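Take a look at the structure below.
Every protein chain of the complex appears in place save one, which is left out.
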Amino acid sequence: MNWTSVGIFGLAATLVVGAVVTGERVITRQDRTDRVTVIYWEKWTGSEGEEMRKVVNAFNESQDRIFVKYLSISGIDSKTRLAIAGGNPPDVAGIWGDQVVQFADANALTDLTELANDKGLDENYYIPAYWDGYVYKDKVWALPSTPAAIALHARPDLLPPEVATPETFPKTFEALDALVEKISVQGPNGSLKLAGFLPSNPGWWNWAWGYYFGGQLITGDKVTIDTPENLRAFRWIAKYTKKFGSQEVQSFQGGFGNFASPQDPFMSGKVAAEQNGVWKANYINVYKPGLEWFAVPMPYPADRPDLKGRSNLSQDVLCIPRGAKHVKEAFEFLSFVQKQDVMEGLCSAHGKNSPLAKVSEKFFDTHPNKYIRLFDQLARSPGAFNIPKVGVFPQISNEMNVAFQEVNSEQKTPERALADAQQRAEIIWSTYRKQVLAQ
Amino acid sequence: MKKDLRIGLLFALPWILGFIIFLAYPVLASLYYSFTNFSILREPSYVGADNYAELASDTVFHKALINTLIYAVGAVPLSTVVAIGLAMLLNTKVKGMSYYRTIFFLPSLVPMVALGTLFLWIFNGDYGLLNEGIRAANLEPPNWLGDPAWSKSTLMLISMWGCGQAMVIYLAGLQNVPVSLYEAADLDGAKLGKKIWNVTLPMLSPVILFNVVMGIIGALQVFAVPYVMFPGGAPARSTYFIASYLFDNAFQYQRMGYASAVGWVMFIITLVLTLLALKMSDRHVHYETE
Partner (left out) sequence: MGKRKQIQTALTHVALILLSVVFALPLLWMLSTSLKPISETLTTPPKWIPTEVMWSNYPDAINYNSKQLGYIPFLVYMRNTVVVTILCIVGSVTSNALVAYSFSRLRWAGRDAFFGLTVATMMIPFPVLMVPTFTLFRYLGWVGSFKPLWVPAFFASAFSIFLLRQFFRTIPMELSEAAKLDGCSEFRIFTDVIVPLAKPALMVVALFTFMGSWNDFLGPLIYLVDQNTFTLALGLSAYQTQHGGTPWNLLMAATLLVILPILIVFFFAQKLFIQGIATSGFK
């Protein structure tokens, strides 16, 4: 026998065994033996993740039967889907509220209706617009972790004094446009230095513009993208590109720093007003403390005062995937998070508003966002709206993003972009109804 | 004879199994799935040729297909020319050849993700190194990442930068060209250009064919760099490729059946293009062993 061969073979075998064992160790669920282990996957990292960890720790300390294990997962939606498909899902998943319907349609969630009713977590406990995001086809599929509302943020130092307060800032789109004309600064070669406002910033809610002009994406059973109201919204978007010049807008956008940094366009003074969420205050406090700013409701078209006070809502929610090993225990954790003091503590730390119908004065007084009352008001107003409740929202949102980009870069006219998006969405929606909902 | 067969198959067993489990089964299974609606959370349900019919009228798929073809048509010739050019330069036995060779080869070792991240940094419209350089030359730099007209070019440039592996193959091929042929050409009074056209390229043609075919196959599957640099195919789906659409359908929209159909169309296109290349090569490629 060739000894070097034996030596090499032995080494290889040892390596393999060692590697496999190490690999397996990394993967295990690592369940505790003394308590029921609930695996909780959440999308948050950084300080937001830390705050949720605190809640988890509080829950673990408050009783001794259940231990919640918090794991930070990137790409939480697709990973959760794959885990459910793989038969090994987490017990609690922190997905986005926008995905509840899609998951429910795909039979990926555990029905929480009975459990929620038992604990009194019903439509009276929550703000109606938020509650709407947990219910689909008369069943409860998720409960909130932190909700949010959107408003227009402005920097008084970049505004002429006559409009530099919440009371005097433009209320209609027309007035906003006029202001932008006045204060935007372009260099001699056309390059943008200061944009009063840019619809493409931050560009996270391109599906919602039509709603501010009275349109809707889905009405009843039909796709209603190509409608006069949505067209009006997109024409308004196109106006901004025309005003500044497509090249200039693109270069300008290209230089925007990350939103969680001092190079954020609002914080670095590249834009004077910005559509953003209730959490913005937190980021300003961290990256540009001392910055003067205020928040007002998003504008409305001057001829449609009925659209005053609109705000698109979003939520982070907690759900229990289908096939979770410890449903009862997982729900105990969920209801712990729903307690008023816990929920308010978490939302306040995240700089967001609370989804509960009842809210304490302490919440308002100690909240890091000095305009929290405004956001709370917006969430309770009849003008608050959610995403359309269809399982194909991710695809439709994509189509609206593309339509927005096409109009913003002058690749298509608003009419063409919306017509194409309408056509695409109709196909997506009808295929979905045929293939998924019929099952 | 029987014993030989047994031993032969025994040694080849890992591949036989691998072939069945990881190639034959998936290919057939994906063909089956392409005729179903398969959300992975439920059992596949048969839908006949609906997926293919949908593909035929799917404007996003068409866009992805066109994007992919444009990219292939741009990236493959570009990389080929650059790789051959570099190889020819290196073949001149200049001093320090091994250093140059290393520098040209190095970028192809970098993982796709790192490439994507690095170039996000370099191609940034505002503070990226490239545009700073262009501005320094008093030219108006394009917005590589944000302008739909330029995004694909960005990807093509990146692919050219990673042509080190092909270059090395060409270099080896060049070194196999018999010097006698060049000497004969010199006797005929041929200039450099004629020598390249009549001696170098024909002798190199089998290698060119191999690299072009591999290049086409690779270009049609482009995924990782666009995924990292241009999420969602932004801007305006200009960098959305077939592989991206397949991935999104499989893992974002829960439509694995549809994704399989996309995969098969991709497969057929790859086959067709490869066969085309091989057919065309009959006339242009010169094999020494004929």
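Going by the order they are written in, the chains are A and B; count residues from 1 in each one.
Convention: contacts are C-beta pairs under 8 Å (C-beta built on N, C-alpha and C of every residue); 3 or more make two chains touch, one makes a residue touch a chain.
Owing to the predicted nature of the structure, the values given are computational and were not obtained by experimental measurement.
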Absent-chain contact - pick from B:69, B:122, B:177 or B:196: B:122
Full-complex contact with the absent chain, from A:71, A:185, A:302 or A:437: A:71
Residues belonging to subunit A that touch the chain removed from view: 2, 5, 12, 15-16, 19-20, 22-24, 26-27, 44-50, 71-74, 79, 82-83, 85-88, 257-263, 286-287
Residue numbers in subunit B that touch the chain omitted from display: 1, 4-5, 7-15, 17-19, 21-23, 25-27, 29-30, 33, 40, 86, 89-90, 92, 94, 98-107, 109-114, 117-122, 126-127, 129, 132, 136, 161, 165, 168-169, 171-173, 192, 206-207, 210-211, 217, 220-221, 223-224, 228, 242-243, 246-247, 250-251, 256, 259-260, 262-264, 266-267, 270-271, 274
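In this text, only the chains that are shown with their structure count from here on.
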Contacting residues of subunit A [partner subunit B, same complex]: 77-78, 81-82, 84-85, 102, 106-108, 247, 250-251, 253-255, 322, 392, 394-395, 398, 401-402, 405-406, 409, 411, 420, 423-424, 427, 431, 435-436, 439
Contact set on subunit B toward subunit A in their complex: 37, 39-42, 45, 47, 54, 57-60, 124-127, 143, 145-148, 232, 234-237, 251-254
